[in-house]
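Complex shown without one protein chain; remaining protein chains in place.
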Amino acid sequence: MLRHAAQRLLLALPVLFGVLLIGFLLMQVVPTDPATVRAGPQATAEVVAAIRTELGLDEPIWKQFVLYVARLAQGDLGVSIINNVPVSQELGSTIGPTLELMFASLVWSIPLGIAMGTVAAYWRGSFIDRIVMAFSVAGVSVPVFFLGLLLIWLVGFQWQLLPFTGRGGPLWTLDGIKAVILPAITLGGVFVGPVARMTRTAVVDALSAEHVRTARAKGLSEGIVVRRHALRNALIPVVTLIGLQIGFLLGGAVVTETIFSWPGVGRLAVGAILSSDFPMAQGTIIVLSAGFIVINLIVDLLYGALDPRVRQS
Amino acid sequence: MRAMLRRATLAGLAAIGLGGIAQAQAPARNQIVIMREIDADRYDPHRSTALATGEVMTMLSDTLVAMDFDMRTIRPLLAERWEVSQDGLVYTFHLRRNVTFCDGKPFTARDMAFSLNRWIGRTQPRITSPVAWRAGDVKEISAVDDHTLRYELNRPFGELLSQLTLFFASAIDPATVERLGDNFGVQGFNGTGPFCWGSWTPRNELVLNRHQNYRWGPDFYQNRGPAHLERVTWRVIPEAASRVAALQASQADLTQYIPAAFVEPLSRVPTVQRLRQPNYFWDVFMGFKVDKPVVNDIAIRRAVHMAVDRNALVRAVWAGQAEAARNIVNPNAADYDAESDRMVPAFDRAAAIRTLEEAGWRAGPDGVRVKDGQRATFLLYAINTLDNQRMGEIIQQALRQVGIEMRIQLFDATVAWGRLATQEFDAFFLSYPYVSATDALNLYWHSRNRPTPNRMNWADPQTDQWLEAGRSALQPEERARYAALIQRQLAEQAPWLTVARTQLNLFASNRIQGARAHGLYGAGIYKGLDIRTVR
Partner (left out) sequence: MTTAIEAPRKPSVLRMLMRDVGGTISLVLVVLILLTALLAPWISPRDPYETDLLAIMQPPNETYWLGTDGQGRDILARMLYGLRVTLAMGLASLIFGGVIGAVVGFCAAYYRRADGTLMRLMDILLSFPAILFGLALAAIFGPGETSVVIALSIATIPLMARIVRGSALVVMGLDYIEAARAIGMSDARLIWRHLAPNCLSAIFVFSTLRLGQVILLGSALSFLGLGAQPPLAELGAMAAQGRNFLFIAPHISVIPSVGIFVIVLAFNLLGDALRDALDPRLRI
């Protein structure tokens, strides 16, 4: 168990280094000179030169990398080229809404997906199974933006039921809940399919396992057999697989935030890239990657703790 | 198993139910949301010329004089009266008393002198406003005493007062400028306007709070201050469709950023009011860099004019909410010349092809014309807006039919201005507001204004001379004569294709009352003193 954890942590280090390197290289290979951009169109050559020195752009490249990592370690991600706002400040204000959106999407899609997968596995081969499987294939095939646009058009515009522009407030307020519903349905909607599919596979495996047959033979009720024996065992791989699908969710989140003007990291990232705000783009990419690595690590460790097979190895 | 399903169903029903309940809740009284398409890079009147800055700046601060809704009459604002010397060189402004900044500090003539001097680059650290020339050829701006300001010019400038109504001439607090340094207008602001800086999350929203002591609003408002509204939130919603729907659903209250295609349908919605401003000059044009290959050929430029059906284009892109244009100046603007309107090459595809053939541009193997080994291709830069996208693609197609290739590159608004200041491109789309022909021509065609705003690199001694003569002319007829000469010269040379004359449509939800479309420098709202919520 400890060895597994140590291994995972060790693996996370080069990954983290890779993130830093990519972030750094991003600033190196961009076609625009950051100093010129920051100085603005009216700047003289001296102003640009002064800014170059200030940013350390005249140092040798390895030293720039060291400087950059040192700055990062202090939480200094630089300032936006566009408006001089510290990148860390903008990230700080956008990370909350992103987590909020993810939470609101997962809180309904995971239970629904698990329920659907279990039903499909239990009545395997039946009409219900087919419906569930068709639904989940459709779910992984539908573009997130299509779902979002349909909801905006129907629920937001035609029926005028719910807002679809931005965040209404914290999740514990009515406005906050109101505003998060459509984005959460959109993002969660594409997640139900994969969860149902994974659950189905896992439960089918679990149902055919030895101890489940024993439990049935003992005459335990079907509900108890499914809940206590099959589902509980199936949940371990399902939880892990859900964790590994976070990347998929992240992609959806970027699109969902953009469509619903949700003030999250994804929308910030897209905006920064489109406006060539390189420090901001770099900051968002580093934070998104780091977040993703941390989640992966937690899932990995959790998996190790839950699954005896991994524990032994 | 079944219990689980039941729980899931309940959760789903609860979610739908909540939506229904949530709908009933109304926003707070006297707090409104104004929607817009893009954010400004910063809120410093001397470092930004964007409309996104200007529309907020008119609320955050005041100018010496105000522009009335007729877009002609100059009204007192921070200056309660003023005198002009016989030779037109010295302006003396007598400032209103008891005016304070948002932080409570009294406003004096020294603060005004500082603000104006900062605009024209005469304070330390030096700021270079791209539009310093709008202040005229200044000799000295100084405070005589706490309430008297002396504005001295080297040469007369007939348009000084109307220029001083623009947001660049806003009063700002020197102490705050010094304290915030580079972050002035980013982390805070201190002005004399009806609203004060609350908080800003860039590209998301800017919150303004009522300036409680404000009593000095311009007299064309019924309410001179303080404002009825306690809080104004400027929210950035980049998607046009979302803005339309938000207005309809009363999730936001005011916006001037409704694409033309939506104007008619939205006007029919009973819960939405449409406010118009007929005295509005904001033109959309395509400019050519006249010293770059291909577009330096007058035949190409005239052929472009003849290849583009402006009437059809404007109908398609602006859905009847703009007028197709020909001459550089709007027929309703002062010093417009009707003769040059007739001289601008009109739409005639056959004539375009003929012009190109006569100039030696022969059809090439890939459909693009060639002359002396040079392909008839040019690169266009523009801001990435829906209108520019659509206009670009339509013009691109029209030019392809006469054998000219136009490559388009669109940039996000935040970077576009920087790219548009370079020499990397051959043509560009922009749009701009102006007050009169003289104003418009001075802005773009003086050789001194290269590389921006004279992005055409137009450097013609004759034009310069006419511009100078017109600027200093004390008689209106004389000024009009010079303006006409320039308009005719430009019609002949075709360095710019005026596409459309747009309209100002301010849309308001039925939750608010008292909104009126102003439109100075494009800003639809101006001070917003009369606006109040009705529920």
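Order of writing sets the chain letters: A and B. Residues in each chain are counted from 1.
Please note the rule applied: a contact is a pair of C-beta atoms (placed from the backbone, for glycine too) under 8 Å apart; a residue touches a chain by one contact, two chains touch by 3 or more.
All values derive from a computational prediction rather than experimental measurement.
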Shown chains that the omitted chain touches within the full complex: A, B
Touch criterion as defined above, residue of B:Leu161, B:Ala316 or B:Ala421 at the omitted chain: B:Ala316
Going by the contact rule already stated, which one of B:Gln397, B:Gln423, B:Gln465 or B:Gln513 would touch the omitted chain in the full complex? B:Gln397
Hidden-chain contact residue, picked from the options A:Ile128, A:Val142 or A:Leu235: A:Val142
Counting contacts across the full complex, list the positions on chain A that touch the omitted chain. 11, 14-15, 18, 22, 25-26, 29-31, 137-138, 140-146, 149-150, 152-153, 157, 246-248, 250-251, 254-255, 258-259, 269-270, 272-274, 278, 281-282, 284-285, 288-289, 292-293, 296
Where does chain B touch the missing chain, residue by residue? 239-241, 244-245, 259, 261-262, 265, 309, 312-313, 315-316, 319, 386, 389-390, 392-394, 396-398, 400, 408, 410
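As a convention for this text, only the chains that are shown with their structure count from here on.
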How about chain A: which of its residues touch chain B in the complex? 37, 40-42, 80, 82-85, 90, 93, 108, 111-112, 114-115, 118-119, 122, 152, 156-157, 160-166, 174-175, 177-178, 181, 222-223, 226-227, 259, 261, 263, 268, 271, 274-277
Which residues of chain B touch chain A in the complex? 1-2, 4-5, 7-8, 11-12, 15, 18-23, 25, 41-42, 128, 130, 182-183, 186, 201-204, 235-239, 241-243, 245-246, 248-249, 251-252, 384, 412-415, 417-418, 421-422, 452
